[in-house]
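Every protein chain of the complex appears in place save one, which is left out.
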């Protein structure tokens, strides 16, 4: 765990301790379970985003993809009667295809990631709204899918299965990002795509793969969100989720210029954001301030991190020059 | 006018012609006036955004600033009874201060523009909602400010004054961007900030000035928007307006990597976007498809522009090689 | 303090709920043994409202009255809350859930009342265009349906309803565009509280006030002003003050074990009212008195 991640962890623990002192109900198992469920949902989303951000890209359409794929998923199993063991992989494939198209537009047609995914943000939500004729996709009364519900919204030993899914995904993705050849390529491309290309890396394919990973993980979390709310108004479902995901990555030490950040960081970032949401509700802070609190904490976190970096660099320099001076005498 | 701008203009005219053929009422003076009023409102916003994008930055908080400053403006003049000749400059100054703070965080404390303004997006809307306790800021029935209303929502010779304001601002800003030293520095910094620094430019100040300009223009358009809707629910007012502004700039040929784009382009981009909104209503397209149409057109526009560039480069080469082959015989 | 807490959870930030806040306040005055709270979710979305209620339950709230964002399909989520605390619904009902009772009005009936207004204002028939924030929202759908039902058989037709995603600039532009696109429109209906004022202003700017019949919902000051002027035919108002006031007292009684206030089926309907030119002054005065509470 890097120093950066450690700092974030300490922040999370300190905030948690303060909240627990003010309102001890914060530590109730039910509250921890509720919060970790949401950490699971947003965490999966944020890991996907992190893979794209590492390459120096950005994926702004995740909120709309969550709405579109969630709508389709519910529609498939609740209305069209498709079995969920078919619908689930189908949705994941759809998510992958969306990622592939984005990656293709970005790497082959050389469009800017911001532009491509901004258009995605606008288009997918529109399509979802059109698909339901601006209505709601939801389960009918008494419609039940016991296995699916257990997998997505159930608990094992008191721990939400969505959180367990996040842990599993995080471990796999940690290995991919920090230990695999592919992960190294991602970092290299994020730092300097041209130079990576001149080193014989098929940069286009690697970047495309990052968008596909993001698409599939977003699709997975879309299913989780759909099973959590069990009802989707495409006009508002998942709105601003891209901001949550980006914010989690940024808090976790990712640079939007690419080539920086760790998987542990993005998970911790998600945890902090969800802790803040929980805190606002538990401490009776007006909900109108919810976003403001989130924004304030991100800003302070990033500031402290940055200033700490400056301070350390300066001290290193001073040390170096002092040591040098002694040696020179 | 550059080739790029010309292409955009042609697109605008073609779309306009098609709409006019399907529904001739498109060309009614009243419709043109209504649409140009919104072009004025969004155009002012987009010019501000353009100044920031040129430097390679981004300003995501404009939607929230429109909400916050609009709320304050209405509150000042409708509730607190401040004269509008005082309230108006006060709001502009507030906008400038917001820009200054963003610029300071970005240039002095070296935070990323995306992060700073994302936090702004979250914070300002929260503050606005808190300020009105999640209520609405609006004029009472029959509350009138004749001069202010004439300036903001009135018409001269049938042309909305907001549109006239946009034209005046556009001309001034064209000179600033394309003819002044400051404008030249903006382009240079957008392309290569290090080099600009090595040339003895105080890049920090120049970038800060760009954010201040953006802040002031956003404040101005916040006033225009407030006087247009005459009532503001801070929870939703101005949501996504940053996307409109960014989209207008991107359509107008700006690169989010900085250093590219023209003022005429951003105005034309705004015109196209508003034309599309108008078209959705006039042709009776379901409102749910509004955003999808916008996204689709931006994507196609950017794609065509990009592919056209590739195509031209290739044709030039082919021409050259054919000529060469003949000469060689 | 350990006083039991009762929460009123609304479906999103809107001035509409300011009257409910006043109702909660009045009830608080009469229920000193309870903590009464009114909560806004930061966004009008199922997930966020669900999360808010989960957190309230965690924080130990004894009873919740909720205006669910999407009651039809949120059965399980609401049942989860109902299993942990006393759950009441308001504004729009969720009859399949284990909620204790619903207190509110019927949006279908409100739509029918709007049809009454239109029929009275345009005895010779006409073409109506509606404006609304979220076309997909239940309350919008029910009001539209109610109005269509009410207009059935008359010579008045509701030809289209335009949505604006709660962007007021778009709401106003929609009206302006409608005036251009459909010159044969004779009446406009504002289904959300801010739609009627935007219609009023757009018509005023276009010089069409009075020549187009305006049917309103809710009691925005501009709407009431328009009604008073006679430029808005009439408006259909709900009584969120009463929902909150009566609802809070009902919940307090329920927690004490007094279930007499809850009828069979749990439906407590506080009817919507039509406010026309003659009633508007009295209504406005009453509104002011309530919020001054």
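Order of writing sets the chain letters: A, B and C. Residues in each chain are counted from 1.
Here is the rule we go by: contacts are C-beta pairs under 8 Å (C-beta built on N, C-alpha and C of every residue); 3 or more make two chains touch, one makes a residue touch a chain.
Assume contacts and distances are computed from a predicted model.
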item	value
Listed names "Dihydroorotate dehydrogenase", "Na+/H+ antiporter subunit C", "Sugar ABC transporter ATP-binding protein" or "Phosphoribosylformylglycinamidine synthase subunit PurQ", matching UniProt entry of the absent chain	"Sugar ABC transporter ATP-binding protein"
Options A:3, A:108 or A:202, residue touching the unrepresented chain	A:202
Candidate in contact with the missing chain, chosen from B:2, B:156, B:199 or B:307	B:199
Touch residues of chain A, complete complex, unshown partner	175, 179-185, 187-188, 191-192, 194-202, 204, 259, 316-317, 320-321, 324-325, 328
On chain B, residues whose C-beta touches the chain left out of the figure	175, 179-182, 184, 187-188, 190-192, 194-201, 259-260, 317-318, 320-325, 327-328
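The criterion applied here is as follows: only the chains that are shown with their structure count from here on.
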item	value
Distance between the centres, which are taken as Cα means, of chain C and chain B, whole angstrom	35
Where chain A and chain B are represented by their mean Cα positions, the distance between them in whole Å	29
For chain A, residues contacting two or more additional chains	129, 133-134, 235, 286-288, 290-291
Of all residues in chain C, the ones touching two or more other chains	13, 40, 43, 135-136, 163, 165
Contact footprint of chain B on chain C as seen in their complex	12-15, 17-18, 40, 43, 135-136, 160, 162-174, 176-181, 183, 194, 197-198, 201, 205-206, 220-222, 224-226, 228
Interface residues, chain A side, partner chain C - complex	23, 25-26, 28, 30-31, 34, 38, 129, 132-139, 141, 225, 228-237, 239-240, 277-278, 281-282, 284, 286-288, 290-291
Chain C to chain A touching residues, read off their complex	13, 37, 39-47, 50-52, 54-60, 69-70, 72-77, 96, 134-138, 141, 163, 165
